[in-house]
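Note that one protein chain is taken out, while the other chains of the complex remain in position.
Let's look at chain A:
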Amino acid sequence: MASSDDNTEFMIDMLRECGLAHKTIIFVLEEFDLFAQGKQRLLYSLLDAMQSLTSQAIVIGVSCRLDADQLLEKRVRSRFSHRKLIFLPSSVDSLQRLMEHLLMLPEDSHLPTKYVMEYNARVTSIFSDKKFKGILNSLTDSDATTSHILRFLFRVVSYMDMDSGLLSMQSFMNALSSMRRQPKMDSLQDLSILELYILVCMHRLEDKEHSSYNFTTIMKEYKSVQDAYRTSDNYSHTVCFRAFEHLLDRELISFADKKGKALEYRPVKLLISSHELAQSLKLNTTCPAVLQKLLDRERYM
């Protein structure tokens, strides 16, 4: 009901009252950069209130953008105190200390003392292991943020040996490999042969520098391949279309533009790289040799 004007005034009055009463107010603006859109009325009023009266208040902006303070308008920036605090990813050593702190059981817990001792000894021995250093390094190579480490530790604990209730190096290894999963490779793994054919055909088309192609073009390519090699995987048009739709659902391919036309004639794009495709064909045991050859051969064409 009240306009922003009224609310601003109310806020300023409130701030003054709290200032008189020696009560401090802390405003935390999360995703601070989103407040910097538009005319920045909110930021202006807040920061102006900070400096125009004896209010005891603090504004803390939290953002993941480094250039968040550059987004401020000139008159807002002038009111901003220019105090910046960067949260850098922690070093490997401090991460290890964090992990120790998180994994060690407290001495005075309600668990049996013997178990606590044994568990802590095991964890310590794992931490001093050389292999563990390797795991930690490969973990921090990709992402050294605390949330990443926490996710990792959660998996480690989930891989705990349920009989003994102890952690082992194996649980760390398992956790690392589960962190390293490549979702696209995984979904490539369990594609049917026909779907792989379609992907390979699309890849061939891209290699032939067809800038835009659709399902009909792909079918033409598929037919020509079938004609050349006379494989047993010659499927009808409708079956192929169902496989095509399946690929769309898995987001391995996508339409180039959103609107218009029947599905068969809409231009499509491949979303996986040739490297990934080749690797998945190599790993797929049921994949016919022809497919490998098709992918390899056109590389030298």
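Convention: a contact is a pair of C-beta atoms (placed from the backbone, for glycine too) under 8 Å apart; a residue touches a chain by one contact, two chains touch by 3 or more; residues count from 1.
The rule is simple: contacts and distances are computed from a predicted model.
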Name per UniProt, for the chain absent here [options: "Origin recognition complex subunit 1", "Probable glutathione S-transferase", "ER membrane protein complex subunit 1" or "Propionyl-CoA carboxylase alpha chain, mitochondrial"]: "Origin recognition complex subunit 1"
Given A:131, A:180, A:237 or A:282, the one touching the chain that is not displayed: A:180
From A:110, A:230, A:259 or A:275, residue that would touch the chain that is not displayed: A:275
Residue among A:23, A:97, A:133 or A:237 that touches the chain left out of view: A:23
Where the missing chain touches chain A, by residue: 2-6, 8-10, 13-14, 16-18, 20-23, 39, 41, 44-45, 50-55, 64-67, 74-75, 77-79, 81-84, 86, 88-89, 138, 140-144, 180, 182-185, 251, 269-273, 275-276
